[in-house]
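Every protein chain except one is present and positioned as in the full complex.
The block that comes next holds chain A.
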Amino acid sequence: MADDKDVLRDVWFGRIPTCFTLNQDEITEREAEPYYLLLPRVSYLTLVTDKVKKHFLKVMKTEDVEEMWFEYEGTPLKWHYPIGLLFDFHASNTVLPWTITVHFKNFPDSDLLHCQSNSVIEAHFMSSIKEADALKHKSQVINDMQKKDHKQLWMGLQNDKFDQFWAMNRKLMEYPTEEGGFRYIPFRIYQTLSDRPFIQKQFRPVSSDGNAHTLGDLLKEMYPAALPNDGEPKRNQVVIHGIEPLLETPLQWLSEHLSHPDNFLHICVIPIPTD
């Protein structure tokens, strides 16, 4: 029988088969072979692409190499979003493997953050966790942790150590039973047809009359356009980790089980492909 713990494992060990190809415009000494890799859905592009970089540098001259960045069908990929989110948001209905173009020139400063080293990713990751805990526990849990505990979270993600990460992360997922959930659910809703990067507001897991809020309740409040009107066919998919949970799924459960390691529930609202 499937257990809730299995969901955590499935989420953690989710992989996206990816084909990295070098941008046509890069100057190479010989033709660059594409590079195939299984990317962890919950990690960050720049954290897991050392091998990709090494592979392409073999065919390039050092003076032609600037900061590496990635692009999919013309869209620069934000490394500070989890990989699974990038895939779901940009490429969820395409044929696998996911083909990503690798650039070493013309870094799009307007679209992307620079990422010179892993410490930048670590800082970003830890600040997300802290922000999430501020919403969940008024930062009480994360502040009670020691420096080495923070490090354990990060090392768990960096080295793909599920047990190491969850030994610590489960403390962040606890809440007083009498309250029925976190203070607020840390979530972000991403939408294709908007200038805003995402929706993030305060939303409680339990309604004022004591009922558990569901994914549907959240969307109704935050992004009603994502839901179909009565009688109309569904226009949008609500995707988390590549799956479409039912709208009646309790939000608190989702937050505990389908959050990314950064402790946020990243929800993609994407239009159903018309063809």
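Just so it is clear, a contact is a pair of C-beta atoms (placed from the backbone, for glycine too) under 8 Å apart; a residue touches a chain by one contact, two chains touch by 3 or more; residues count from 1.
What we mean here is this: contacts and distances are computed from a predicted model.
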item: Identity of the absent chain, which is to be given by its UniProt protein name, from "Tectonin beta-propeller repeat-containing protein 1", "FCP1 homology domain-containing protein", "LSM2-LSM8 complex subunit LSM8" or "LADA_0H19614g1_1"; value: "Tectonin beta-propeller repeat-containing protein 1"
item: Sole residue of A:72, A:166 or A:264 that reaches the chain not shown, by the stated touch rule; value: A:166
item: Touch with the omitted chain, as defined above, among A:33, A:221 or A:248; value: A:248
item: Footprint left on chain A by the chain that the document does not show; value: 1-8, 10-11, 14-17, 36-40, 43, 48-49, 51, 96-97, 158-164, 166-167, 170, 209-211, 241-246, 248-250, 253, 257-258
